[in-house]
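Scroll down for the structure; my scribbles are underneath it.
Note that one protein chain of the assembly has been removed; the remaining protein chains are unaltered in position.
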Amino acid sequence: MALNLIRKFAAASGLLFAFSAAVSAQTLVFTAIPDEDETKLVERFRGIADYLSENLEVDVRYIPVKSYAAAVSAFRNNQVQLAWFGGLSGVQARSLVPGSQAIAQGVEDKAFYSHIIAHESTGLNEMDELSDELRGKTFTFGSKGSTSGRLIPEYYIREAFSEAPEDVFSRVGFSGNHTRTLRLVEAGTYDVGAINFSVWDKETKAGNVDQDAVKVIWTTPSYPNYQWSIRGDADERFGEGFTDRVQKALLNMKDKELLNSFPRSGFIPVSNDAYKPIEVVGKQIGIID
Amino acid sequence: MFSSPTVRVSFLFLGIALVALLFADIAITAANPWKDLGRFFLGVVTPDFFSSEGVAVALLRTVAFAFVGVALGSLCGFALSLVYRNPIVRTFCAFIRAIHELFWALIFLQFFGFHPLTGVLAIAIPYSGIFAKVYSEILEEADPVPGRLLPPGTSTISRFLYTRIPDCWVQLRTYTAYRLECGLRSSAILGFVGLPTLGFFLESAFSQGHYSEAGAMLILFYVVIATMPLWVRPRLLPIYVLGAPFFLGEGLPIVWGNVERFFTQDIVPSPIRNGEGFSGLLTWLNDVMVTEALPGIWNTLVLTQIALVATGIIALLAFPLISAHFGGPVRRTGGHIFLVVVRSTPEYILAYILLQLWGPSMLPAVIALALHNGGIIGHLIGRQTSAIRLRPDAPIGFNRYTYELVPRVYRSFLAFLFYRWEIIMRETAILGILGIYTLGFYVDSAIQNIQFDRAMILIVITALLNIGIDVLGRFIRRKLALQTMPTC
Partner (left out) sequence: MSGFDLTGLTASFGGERVIGPLSLSVKKGEKVALVGRSGAGKSTLISLIHQQVGRASSLVPQDLGLVNALPVFHNVFMGQLDAHSAWYNTLTLIRPFAKDSNAVRGLLKDLSMPEKIWMPTASLSGGQRQRVAIARALFRHSNLLLADEPVSALDGPMAHLVMKTLSGRFDTSVIAMHDVELALKYCTRIVGIQDGQIALDEASERLTPADISPLY
């Protein structure tokens, strides 16, 4: 209990001092896409910062951002050197920073999938294929830059209906993140929404989902998603072999509590090429030029 | 009554708004809008001041960004106001003030990142444009006679310092103080895009349903604004202005290479960057116009016209709350508190709150714009009516309202309303970031997709639209011979 309190305080003050403390050249700054509630992100990544700083023997600092694009920009502008990106934001970020690499993904990210969830008032049931029953409903994506909350669901909606989501649904919104998508569909503000399976499972397991109000009606085929990406000039800045050390530290992460906060069962190596399919889909939809 | 041009213009705008309503997306989509609203108000009346250690620092940062931004803006604005007659300066100022603070912040975020300079410039640049215009208007109204009576050969500077400044000093000071209050609001909402001000924490608390925490932040913000006359003293100002830069936080260091890259690559239209030539550029521009700019312009116009009329209605309903011609001191104090609250809450925050509670549609935006702007105009009109001396046998109650007060203040009411037309449109565009399909939505989408070339085109279109409305508003005010002193 007391420990928990102390940790919470540390998390909150970390957020503050992120802006006030000077960031020296020897500080590894990292960020993450804001795909869930902020307090959860801050708690999770404070833990990661401590873990990395122990293993890498440099100062490691986490910077919270308000949007996916802000995470990409910070990575591109070299204000952060390491980031936990989604599939799409990773592709965007790495295409903007020559030499940057995807170094580790979660075990679950190799074959990730998204759910389409619906409020009970719609009367929608589990379906094998996205069907015309969905037409005219209101629909919310997660963030505009999200892979699992926007890109992949949009891709399959376009494939099933041969139309843009705005034409299929009576109203299309962007909730901002997965937790909020869940809350909005649960409350009936939107009839239907797209959410990644990992947040859905975690919230269900934690008992935070009203099973009578909202249920999964469809699941996408699998695709590669979240990964840690590091800038190409990290070795130059932090010393030879630094990228490898970061990768090793991530792969060796065994702390159950840390891993559960993602939630991932562990991290495995990955390369840029694994995300080719995401790039192709992004170009098709027009999110990537 | 229809013979009066002011009445005719009013009905014309009312008609436009009614037609716009047919095209507008007005709905409450939340399943339980009143329950959530109730929970929010419960949160406001049970504020939790100690839940987040960040709030005090966030308030300090909010004040610091406002001071530095407004001080810089007023200095640059004053310098610009001296050469404001120059058409190039005039156009430049119109352009920089037509772009909203949040858009400026989104631009600077792309190359300065989370450095304090991003927030300072996001406030200082548009404010310079506004200050330049208003200062020059104030200076022009100074009595020219003393200047003519000076001995020949008096230097321009002495002439200016002796005859212009003293005559306008009070007005300049009042306006600048007023702008500082606006600066606090601007500073607060910058947090919504990631700067360390109040909006940052407010957004987090709100999106997670921590209403008591959000309520505490709002209350503290109102207190800071309402107590401004107590702590913003002329003698303390230099201390604040010199001290504020030290409380902006350090953020992350600027990498100057990013600035060059932004201007030489990022905002260059992608067909040119990729060497697709002129025809490629045309296709690209056509695509931006058809899929983003035109729907954005249409929605922005529809929402602006509805919000403008709703603002007028709220202002006319609200001014009796503080008018000395109605009710006793208790009711009037209540009215003052209500108006302070609605006009101190930035439209952006009001709209954000209502969108969270009612679900996405134009309705929350209309209500937010109408409450905030209607609160400001209602306050100004109410104060004006209190200065009117009625005949001893003047009618009372509703007849007093319709026959004695509204006809007397209607012209200045319209003047304020048309003055705020452009401001309402600027805010309407920015509310798109929250998910309403106005221009801001498409700007935000372009930025989320890392397509800064598109974002810049859309921001420039937004600015041109604002300038157009500004010109039209001024034309109507001149046509109806409406005069007003500038407001926020």
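Lettered A and B in written order, each chain numbered from 1.
By our rule, contacts are C-beta pairs under 8 Å (C-beta built on N, C-alpha and C of every residue); 3 or more make two chains touch, one makes a residue touch a chain.
Values in this document were obtained by computation on a predicted structure and should not be read as measured data.
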| item | value |
| --- | --- |
| Where the missing chain makes contact, among the chains that are shown | B |
| Residue touching the undisplayed chain, where the options are B:Tyr162, B:Tyr178 or B:Tyr410 | B:Tyr410 |
| Listed residues B:Phe50, B:Phe246, B:Phe278 or B:Phe398, member touching the removed chain | B:Phe398 |
| Touching residues on subunit B - with respect to the absent chain | 1, 3-4, 389-399, 402-404, 407-408, 410-411 |
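One rule holds for everything that comes next: only the chains that are shown with their structure count from here on.
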| item | value |
| --- | --- |
| Computed distance of Cα centres, subunit B from subunit A, in Å | 34 |
| Parts of subunit A lying in touch with subunit B, wherever the complex brings them together | 9, 12-13, 15-16, 19-23, 29, 37-39, 63, 65-70, 72-74, 76-80, 92, 96, 119, 121, 138, 143-145, 171, 173-174, 176, 180, 183-184, 187-190, 287-289 |
| Subunit A-facing residues of subunit B, complex | 25, 29-32, 36, 52-54, 57, 61, 109-111, 113-114, 192-194, 196, 200, 203-204, 207-209, 249-253, 255, 258, 270, 359-361, 435, 444-445, 447-451 |
